[in-house]
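Note that one protein chain is taken out, while the other chains of the complex remain in position.
Should a chain be cited, it is by its letter among A and B, assigned in written order, with residues numbered from 1 in that chain.
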Amino acid sequence: MKYVNIFAAAVALSLSFISLNAAADASAEKARVVIQVSDADAGKWNLALNNAKNVQQAYGADKVDIEIVTYGPGIGMLKIDSAIANRIEDSKKAGVSVVACQNTMKNMKLTNDDMLPNTSYVPSGVVEIMKKQGEGYAYLRP
Amino acid sequence: MKYVNIFAAAVALSLSFISLNAAADASAEKARVVIQVSDADAGKWNLALNNAKNVQQAYGADKVDIEIVTYGPGIGMLKIDSAIANRIEDSKKAGVSVVACQNTMKNMKLTNDDMLPNTSYVPSGVVEIMKKQGEGYAYLRP
Partner (left out) sequence: MKYVNIFAAAVALSLSFISLNAAADASAEKARVVIQVSDADAGKWNLALNNAKNVQQAYGADKVDIEIVTYGPGIGMLKIDSAIANRIEDSKKAGVSVVACQNTMKNMKLTNDDMLPNTSYVPSGVVEIMKKQGEGYAYLRP
C-alpha cells in the first residue's frame, strides 16, 4: 500500500513537470508583445503600427500575438477622426489586436460614437498592460 | 530503508512543489507595477499619478503595489517647486510609493533640501526599475 502511494506521488509529480514543461513550450512557441500608445503623436501611432507589422513579418502573423493598447493622450489614435484610420483597419485585418481604454474615454467624455467603428475596448488600458506582462507578454513603448 | 529514502524524497519534492505554488499564488494575489517618470514634462507627471490612481481603483488600493520612480529629467516632479506637489502628497497618502534617484540628484547638484518634504530616495532610479522588474513588477512608462 505504501509503495502504491509513493508510486502515485511520483506519477503526480511527473505529470506536474509535464504540464510545467508544456506551459513553457507553449510560451516559447508563440511570441507575444503588448504595445503601448499613450502619446497624442501621429508619428508614434504610425511607428506602433510599423512595429507590429515588422514583428508579424519576423515571426509569421500566426506565430505572434500582438496587442496595441491606447490610453491617455494616445486614445486619439482610435477616435473617428484619426489621421491613420485606414492603417488601423489594415492592421486589425492582419490580426493585430487594437484596444481603447474606457477609463480614458470616461475622463475625456468620449462615447463609442466618437470612436472608429469596430473598436475594441478594455476597462483600463494600464491594467490591461499590467495583465499582459503578467501573462508573459513583452512590453514595447514606441 | 530504501523505501524510507524514496518516501522522504517524494515528500521533499512535494514540499518543493507546494512552495513553488505558494510563490506563484503570492504573486497572483497582489498586482505590482513600477512606473517610470524620466521626462521634464508636467503632463507626464500628471499622467503617471492618474495611472496609479486608476490601477488602485481597478484592483483595490490594498491589492496592488505601485512604485513611481523619478530619475533624469523626471526628477523635477519631486523638487520643492514641483507644479504638482499637492497631488504627489495625495498619491503618497493613498499608498503609492514615490521615489527620487540620488544618482540624478548628485549629477544635478540637488540636495534633500531641494526636494519635497518626506521624499523617499533610491541610490539609482534605473537600478531600482531593473530590480522591481526582476521581482515580477510590470513596467509602465506613461
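Here is the rule we use: contacts are C-beta pairs under 8 Å (C-beta built on N, C-alpha and C of every residue); 3 or more make two chains touch, one makes a residue touch a chain.
Since we're looking at a predicted model, the values are computed, not measured.
Novice: Can you say which of A:33, A:69, A:100 or A:129 touches the chain missing from this structure?
Specialist: Per the contact definition at the top, the residue touching the missing chain is A:33.
Novice: Across the whole complex, list the residues on chain B that are touched by the chain not included here.
Specialist: Chain B touches the missing chain through residues 2-3, 5-6, 9-10, 13, 16, 36, 38, 72-73, 103, 107, 123-124, 126-127, 129-130, 133-134, 139, 141.
Novice: Going by the touch rule given at the top, which residues of chain A touch the chain that is not shown?
Specialist: 3, 6-7, 10, 13-14, 17, 31, 33, 43, 47, 50-51, 54-55, 58-59, 138-142
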